[in-house]
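Every protein chain but one is kept in place in this view of the complex.
Showing chain A:
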């Protein structure tokens, strides 16, 4: 399946949920926030949020800034 993550198109084997994507990206346990097609997916919902081919995601972290 194809997902557009942070503006980049990426190819994945079938992923059912946001939680599976977080695992595939080796971000488990990291402080990240996920937006799926413009809607925030709360951490508690990662295992329930279903992914479909062509979905657009933003995954962000906190970095240094003023």
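Observations, loosely collected:
By our rule, contacts are C-beta pairs under 8 Å (C-beta built on N, C-alpha and C of every residue); 3 or more make two chains touch, one makes a residue touch a chain; residues count from 1.
Convention: contacts and distances are computed from a predicted model.
Name of the non-displayed chain as stated in its UniProt record, restricted to "Thiazole synthase", "FAD-binding protein", "Pyruvate dehydrogenase E1 component subunit alpha" or "ABC transporter permease": "Thiazole synthase".
Although one chain is not shown, part of chain A still touches it, namely residues 5-8, 10, 25-27, 30-35, 38, 40-43, 58-66.
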